[in-house]
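One protein chain omitted, others in place.
Order of writing sets the chain letters: A, B and C. Residues in each chain are counted from 1.
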Amino acid sequence: MRRYFGRKLFIYLLTFFLAVTIDWLIPRFMPGDPVQTMLSRASMRAESVEAMTGFYTRAFGLDLPVWQQYLSFWRALFHGDLGVSIFLFPTPVTEVIMNAVPYDIFLLLPAILLSWYTGNKFGAYAARSQYLDNTLLPVGYILTATPYMWLGILLAWALGIVAGIFPISGGYSYALEPSWSWPFIASLLRHWFLPFLSLFMVMFGGWAIGMRNMIIYELEADYSHYLEALGAPRSLVRRYAFRNAILPQITGLALQLGVIVAGALATEIVFSYPGIGYLILQAIQNQDFFLLQGCFLFIIIGVLLANFIIDIVYILVDPRTRSGMQGATA
Amino acid sequence: MFKLEEISKVYRVGTFGGKELRAVSHVSFEIGKGEVISLIGESGSGKSTIGKMMLQLTPITSGKITFKGTPVSGLKGAALKEYYRHVQGVFQDPFSSYNPIFKADRVFENVREQFFPTVDDARWDEKLRESLRGVGLNPDQVLNKFPHQLSGGQLQRLLIARALLLDVEFLVADEIISMLDASTRIDVLNLLADLKARGLSILFITHDLSLGYYISERAVILFKGYVVEMGSTDRIFSTPLHPYTRMLMASVPRLDKKWAEVEKEVRPEESQVEELPAGYTFFDPEVAREIGGSGHRPQPVLVEVEQDHLVACFEPGDIPPTA
Amino acid sequence: MSLKVDNLRVYYQTLQGPVRALDGVTFMVEDGEIMGLAGESGCGKSTLGYSLIRLTSRMRYIAGQVELDGKVVPIWNDKEMNPFRYKQVSIIPQYAMSAMNPTRKIGRMTAELLKSRGISYKRTLPEFKRRLDLVGLSENVLEMYPIELSGGMKQRMVMVLSTLLDPSLLIADEVTSALDVASQKAVSQMLVEFRNRGFVKSMIVITHDISILYQIADTIMIMYAGQLSEKAPTEEIINSPRHPYTKMLISSLPKVGVKYSEKKLSGIPGKPPSLLNPPSGCRFRHRCPAAFDKCVEDPPFIEIDEGHFVSCWAVFQEEGLDIDQVPAEEGPPGAQILEEALAKHV
Partner (left out) sequence: MTTATAPPPAVAIKKRNEFLYFALRNNKLRVGLIVVLLFLFLALIGPLLTDYPPNDYVGPPGAPPSSEFWFGTTTFGQDVFTQFILGLRATFLVGVVGGGLGTLIGVLVGFVAGYRGGIVDELLNMLTNIVLVIPSLAVLLIIAAYLEVRGVLAESVFIGFTSWPWAARAIRAQTFSLRSRDFVDLARISGMGSMKIIFGEIAPNMMSYLFMTFILQFGGAILTAATLDFIGLGPTQGTSLGLMMNNALLWSALHLGMWWWFVPPGVAITAIVGAMYIMNVGLDEVFNPKLREM
């Protein structure tokens, strides 16, 4: 068992190292010089631009030899200092991201978990009969084929503008100050609902289809036939089949994380929902490479962490892997 | 013709090859020209692994296999191809030996492409038909058919015909009839016996004692990768010595005697240790593994109890008195 | 009178048309009798076994009557059949190695299965533990997952599970084929032990390995291409078979004492017929040395001796029966009934 975790950890660390290295390359590869873009916005006289460039270059440590920058980057990383955002100068990148992350978690976590659960239940239900399979499941195919942002736009247009029920931009109404008062939370929820709904629906389709195929194979498995031969009721056979079919969906969840993050970015942009996605868009538009670098770091850490947790959950839930590792008897 | 000396096969299992699985340990025997040896053992005894090592389908961990004097494991490229001109194999599951989406004749085309590229169509067709008739098949009935349109018996005989196309001298028959029905089994078995008469030497791998007895003069009994008993089939079957062989003899379902009757005759529980020279005891892989834990893993030694009848034993020093 | 089967027909619905896997089978199994059911692959023995307990999705009940302990068994109706399953009729499936849910502890799975059939697990537990001990399995097996058991242990576990409710009829399908010789002998002897201890009243042991049946079966029934060839007490059928197919089948099995050089055995030429549209009359006639013109009609399955049934006109002639008087077996039902039966999904 220990060896298995050791190996898994090794792979994740290696992945993390690789990802961070790629991440470090962002500012170095971006076209244009970050300092110039910042200064050009400050519209100062020529010579002061001269002086400022020197100051900022040193501030961002761009003058050091490359490998030294790389090492200092790692050192800074462990102190949680991801440099200073150009676009929102002087606020440090970490702080900028920190107040975006709660929105992301508040949006992604419920969307993923709820869609995962209901999608699997729906997929299992749809696999019950040929009729259900032909009517309900195509809905699943269409949903999972829908680009996240397009569904977002449609919902914004239909429920937001035409019906006018929900606000379609921002994390909360600008008139309110962030506080724990009920009106603020209510506004928070109303702004949260449309992005959540669009993410939920697209992911829901994906899980339903995955479960439909899984459960058909489990219903055809030997243990199902044995239970049926011994007269076990359909409900018991289906319960066992569902339990076994949902296990691979757990690893499916881990593998889908990368795709889901991409989808979330697009949806946040549609609703200008103040999560990391929207932050990334602003960073790109303003060529704020340090902010971009920070955002990706958070995404990569988030995805790796989630994958590791899901791996652990899978081992706890599926007895086959546990005994497989210790080598079953004989 | 074939000489196996102390060959072993160890598989790396578990992550990063953590654990060791000893499939075959220190097996040695010889097969002369025109001789059929049956390699008898249950599943997991390593009999197929030995077959695969002789066909160079899996590398040998330790020990040497020589075919007519030349070591087999070193062969590569053209030399290996030349080796396959003389040594061929037929496998257990006829339906897995054929690529399902091609016609069954493809096995012949592969051989032609590799070994007889220059032979013209007419001569090849004649050679093919003659080889098919040699295994008792009517060429028109079996050529140009998909595997699922032929019976298991026909498919196996096609494989034997494929081997005969090459001037093969040695055939590894790995459980070739265990998937066939009783009625077609015997025809394939008789075919092997006819080929033996024509000078082909065969390693007949099986788990079925009665098949081994029917076709081979010498047998090798395998248990958990070790040879436990070896020698002339008559002697082994009439006076089995090693406890495992005796257990096999007593438990195999026979068509002429009930189990109770056989047990009275063979009396598997009574040890035959007095038959062994002084100080020797029968080799037992389980005991060997326990002792093996403390570094020194005792090797079985083959003691010739009577003419052409050997049994695997622990040497006097190997076993601490408590075992 | 334990089991009585009369003219049972079960076909498979396939793309190329109905496969007539079981075509008019009539036999009886007495109380306490272990009947061996043997035949080559594709002869319909597993189809017969499964049709007595649960028709799989592609099997279609066509005709025939099944009675167990005097009660009619509604095999054609899945719902009505349910009360019989496990309590009256049980099965040890061919796939016993993977018959248990891999992600459920064995004890818990048994509890849920029994509860779903309205039986209290607590009350059954003591007897369950006794039987586990009888087959050499320790109690803590209940806390283990199927993957933690060896092949032989899984086989014995499924045996105990399937016979836990003392069914009247047990169907054991290829119970020994996946095991090594030692466990094969142990498991076979355990089947007999289960019958002796009254866990099951009568048993049908399905296998292609006739030598196993010689060891444990009271009677052996041979099937060929969906029809019965012969049934007789074990000694009689092995040493003095009457049906030409049985004779050739038994003679083609190499006994331990037989050597190629001394006595060259011979197989059966030809191939079993395709069951898509099998030949009329006796289905062995194209391969049978004793075939003659009468064989074009379906030979009935008649008792020519005490407990010795056979379906072969040549044998009837040998027995001095006037073969013209003996009524031929009627064929499958008319196309219309057939169509309707094939369409009806159990």
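One rule holds in what follows: a contact is a pair of C-beta atoms (placed from the backbone, for glycine too) under 8 Å apart; a residue touches a chain by one contact, two chains touch by 3 or more.
A quick note: this is a predicted structure, and the numbers were derived from the prediction, not measured.
Asker: For the chain that's not shown, point to the residue among A:144, A:187 or A:286 touching it.
Answerer: Among A:144, A:187 or A:286, only A:144 touches the chain that is not shown.
Asker: Please identify which residue in A:107, A:124, A:156 or A:227 touches the non-displayed chain.
Answerer: Once the missing chain is taken into account, the touching residue is A:156.
Asker: Among A:108, A:280 or A:315, which one touches the chain that has been omitted from the display?
Answerer: A:280
Asker: On chain A, what residues meet the omitted chain?
Answerer: Here the touching residues of chain A are 11-12, 14-15, 18-19, 22-23, 25-26, 29-31, 127, 129-130, 133, 138, 141-142, 144-151, 153-154, 156-157, 160-162, 168, 209, 213, 216-217, 220, 255, 257-259, 261-263, 265-266, 269-270, 280-281, 284-285, 292, 296, 299-300, 303-304, 307.
Asker: Can you list, in ascending order, the chain B residues touching the missing chain?
Answerer: Residues in contact with the chain left out: 16, 52, 55-57, 80-81, 84, 88-89, 91-93, 96-102, 107, 110-111, 114-115, 146, 148-149, 159.
Please note the rule applied: only the chains that are shown with their structure count from here on.
Asker: I'd like the Å distance between the centres of chain A and chain C, where a centre is the mean of that chain's Cα atoms.
Answerer: 56
Asker: Find the geometric centre of each of chain B and chain C from their Cα atoms only, then give the gap between the two centres in Å, rounded to an integer.
Answerer: 33
Asker: Sort out for me which residues of chain B touch chain C in the complex.
Answerer: 42-44, 151, 181-187, 189-190, 193, 207, 209-211, 213-215, 237, 247-248, 251-256, 258-259
Asker: Flag every residue of chain A that touches chain C in the complex, lowest number first.
Answerer: Spelled out, the residues of chain A in touch with chain C are 221-223, 225-233, 235-236, 240, 243-244, 247, 318-320, 323-324, 328-330.
Asker: Across the complex, what residues on chain C touch chain A?
Answerer: Where chain C meets chain A, its residues are 50, 53-54, 56, 82-87, 90-91, 93, 95, 98-104, 112-113, 116-117, 145, 147-151, 158, 162.
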